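With one protein chain held back, the other chains of the complex are shown just where they sit.
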Amino acid sequence: MSEVTMAQALNEALRNSLRDDESVLVLGEDIGKLGGVFRITENLQEEFGPTRVFDTPLAESGIMGFSLGLALRGYRPVAEIQFDGFIYPSFNQVVSHVAKHRFRSRGRAPVPLVVRVPFAGGIGAAEHHSESPEAYFAHTAGLKVVVPATPLDAFDLLTQAIRDPDPVFFFEPKSRYWSKEDSELGADSLAMGNARVVKQGDACTLIAYGAMVPRCLETATAASEDGVEVEVIDLRSLVPFDLETCAKSVEKTGRAVVVHEAPLTAGFGAEVAASLAESAFLHLEAPILRVTGYDIPYPPAKVEEHYVPSVDRILGAIDRVLSF
Amino acid sequence: MSEVTMAQALNEALRNSLRDDESVLVLGEDIGKLGGVFRITENLQEEFGPTRVFDTPLAESGIMGFSLGLALRGYRPVAEIQFDGFIYPSFNQVVSHVAKHRFRSRGRAPVPLVVRVPFAGGIGAAEHHSESPEAYFAHTAGLKVVVPATPLDAFDLLTQAIRDPDPVFFFEPKSRYWSKEDSELGADSLAMGNARVVKQGDACTLIAYGAMVPRCLETATAASEDGVEVEVIDLRSLVPFDLETCAKSVEKTGRAVVVHEAPLTAGFGAEVAASLAESAFLHLEAPILRVTGYDIPYPPAKVEEHYVPSVDRILGAIDRVLSF
Amino acid sequence: MTDGFEDAVRLLDPSGRLDEKAAEALDLKEDDLLELFRLMLMTRRADLESTALQRQGELAVYPPLIGQEAAQVGSAYALEPGDFAFPSYRELGAALVKGVDLVDYLHFYRGTWHGGTYDPLETRFGMVAVPIASQILHAVGYAYGSKLDGSRDVSMAYFGDGATSQGDFHEGCNFAAVFGAPVVFFCQNNQWAISVPVSKQTVAPIYRKAEAYGFPGIRVDGNDVLATYLVTRQAVQRARTEQVPTLIEAVTYRLGPHSTADDAGRYQPKEQVEQWRELDPLDRYRKFLTERGLLTEEVKKGFDEDANKLAAHIRSGIVGAPPPDPGDLFEWVFSEKTKRLEAQEKELLEEAGDQ
Partner (left out) sequence: MTDGFEDAVRLLDPSGRLDEKAAEALDLKEDDLLELFRLMLMTRRADLESTALQRQGELAVYPPLIGQEAAQVGSAYALEPGDFAFPSYRELGAALVKGVDLVDYLHFYRGTWHGGTYDPLETRFGMVAVPIASQILHAVGYAYGSKLDGSRDVSMAYFGDGATSQGDFHEGCNFAAVFGAPVVFFCQNNQWAISVPVSKQTVAPIYRKAEAYGFPGIRVDGNDVLATYLVTRQAVQRARTEQVPTLIEAVTYRLGPHSTADDAGRYQPKEQVEQWRELDPLDRYRKFLTERGLLTEEVKKGFDEDANKLAAHIRSGIVGAPPPDPGDLFEWVFSEKTKRLEAQEKELLEEAGDQ
């Protein structure tokens, strides 16, 4: 039992997977000697050698298509895309092949692989280093989309993702890489595909994933000080989407606010809100609100604080649903 | 006044634009001598010469980035992507540059361009020729996303799109290319960004775009035979999204069904449903339902009829909201 | 008009005369020489049958390969059973050589199932890849996996002249060179990418593009089955034993339309087609075998029967073949159905039941 950051937890999950399964390969840009720009793959090349852990040329479509080929040959590639904003060159390989390979081959040629993507903002980075592209992937049938919010879950979910028979897009909230948790890795893990109620409450349900989960917990604490107990749900995976856990909560609270950093329009929050509004219709006492990034390109670092949902904005939404 | 197909209307809009504005260029794969695989650019190269209307090498990222460069130099490129399923290689250029260029340059270097994409299914085509990728673009801030449903609107909207100062993704419902309308092109045009109530009714609102508009009208006729008058809204553009027109209708009908071909999860229907459920909350007498493609890759031609929303499925949804 | 053969390796001239000296490197027995012909003949026949089936509405669309039989058969014949071929959408001939049941292959074009109904891992023949050049990277990744396994398996990527314009072609070649992947890049330069002639696709000769990656690039007369075989065989060996990739440009010609949906008359000059018809790969090879005395009437008859049987097999397998069970649509999206997919499947099956 000791303190572990999300970065360490991810590193450990990769290490264990490399150790337990010979077919696991870790690849990407600068993930070898450098250990990745966020050091998530630190020391892995040293430990497992340059055949299992290796740098690729600078080409994301290449990384994706090459990984698919490796998966076909029986390997379990775990590819890192250096930043959210650099996954787009691979989009054709993702949508046209990775997502469809099991389907097209009637199950004969699945391509289990994991794509790790440090994502979202809040770290004062330069342009293209703070994006939240998860909805593009959630809308693509055939991909699993996973987002951990805590070190423990990062460890569990990455371990599960690597063992999963399907392609998993694993979005790591980079602003949480250095967050610590005091717990034993792997001690008690919930299966991918299940959301988790991380705080109980009855006034309203907050639904979030990634870095917005701790943000919602902060908000919940602030609300609590005003005597309002909100329930907080960590989605953990967008696909599969655990509507049941969300609906159960809303049946109790009658109100919901969905929070994410990605732009509002056609973001994953729309899916959550639309699904919930349908399935919990008779329990809703107020409209479901979304607190999200705006429909603008991710802003420059100096003003990003106005873009990423803040405790105040979430509190504002809670107020509105409570006073509806 | 004569019969015109959507294909002819689009061809005519391109012809007029080439004639009226010297800076307009038409480019893409096989759009020159061949006139495009759907003949939308038929005779244009002959009429305007190979400098204004030209084939490119086979590379969609190339087409997109090259068009951006042309736009920067003051041209108005109208690029054709041969099929929906072949737009993905260009995604990085779209998301990282086309969508952001005006924003990044504080308005100094906008890149007005139009990308025409024959999209969606229902024509018995081979794999990758029937996809509905519009949500990827609607979720990308900085892009306008337009979808005509009729020949008249195809003419108007394409003409407007080419004149628009912003990048416009223009999705052409290929199953409607040969649909005819008896009317004068350009006689009475509604500005892009406005939805249109194409049939009045008070029992329920159907909201759709592209080929699903005529499908909804068919459904409305069928419902009418049972004495149920549904209202049908043609969105016309997803971005800008005309929520007001939709909300006004739902305030009257109290019920809504959103219809599209793209997969359900995080499709544009989620945005419509979530926004409407929020803004028309007090008027809703039943949950908003979505009738969409399933969360699977677009299926093989022999079974696509089960995937594309049918009159029966839409009627089923109307039944459910009416009997809720 | 039929230029583009500069620097091309050629063993048989258009009249079927063999360059004996150059042919010394060939490791083919008489049986092989005949088998190459048989495969080309069957390919031609299967291709024509497929076009006919499309005309009759039994296939949704079909991209004929007529004119490219030598390129496909010669190259695929150079592969060993363990080698994996990654096709584009026009490689019915290569599929045949790799032992894929063509009915299973053609189910792709019937619209029965994306990827056809054969097992790509068992046949070591990838699924039809429509997004141009995308399959090239799969071939490279698979090849590198073979190398990591310490196996001798080689990958072969098939693609067209138009595909060389795509970024994935470039990234694939570069990855292969950097990782020393045992792969052969086999480009059938059939002079056209739908309506765009190769002269508007690129300026440099395709085989010269290998210079950009630091591995050999070779141009071969793709209508000469022996030269194609020889060059590919050497490339496969280089990949297998030295882990050095090769780019092969097989100069050939698309005698038919791009696909049955295409109207090639709009852009393909008639005289060009006529000139290339003179270079028909089957005619040339038939002359050679006949002159050698290998293609006796009896042998010919046997081959014709084989071709007829194949055509009949295709026809009986395709005509009226049932569509897939709609429930199949949810079976292989993931390893296990999600709740959401279960609900959607239920909805679809209920509606399908209603009909």
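Going in written order, the chains are labelled A, B and C, and every chain counts its residues from 1.
The rule we apply is simple: a residue touches a chain if its C-beta (ideal position, glycine included) is under 8 Å from a C-beta of that chain, and two chains touch if they have at least 3 such contacts.
Note that the structure is a prediction, hence the values are computed from the model and not measured.
Looking at the complete complex, one finds that the omitted chain is in touch with A, B, C. Only one residue in the set C:177, C:235, C:282 or C:341 touches the chain that does not appear here, and it is C:177. Listed residues C:82, C:99, C:214 or C:302: the one in touch with the omitted chain is C:214.
The chain omitted from view is touched by exactly one of C:155, C:201 or C:344, namely C:201.
Along chain A, the points of touch with the absent chain fall at residues 29-30, 32-35, 37, 55, 57-59, 61-62, 85-86, 88-89, 124-129, 264-265, 294-297, 299-303, 306-307, 310, 312-313, 316.
By the touch rule set out above, chain C reaches the unshown chain at residues 165-171, 174, 177-178, 200-204, 208-209, 211-215. Think of the hidden chain as still there; on chain B it touches residues 25, 51, 56-57, 59, 61-62, 64-75, 89, 92-93, 96-97, 100, 102-110, 141-142, 144, 164-166, 193, 239-241, 243-244.
By definition in this document, only the chains that are shown with their structure count from here on.
Separating the centre of chain B from that of chain C, both taken as means of CA atoms, is a distance of 36 Å. Once the centre of each chain is set as its mean CA position, chain A and chain C turn out to be 41 Å apart. Contacts with at least two other chains are made by residues 61, 89, 92, 96, 100, 103-104, 141-142, 239, 241 of chain A. The set of chain C residues touching two or more other chains comprises 113-115, 131, 167-168, 328, 333, 338, 340.
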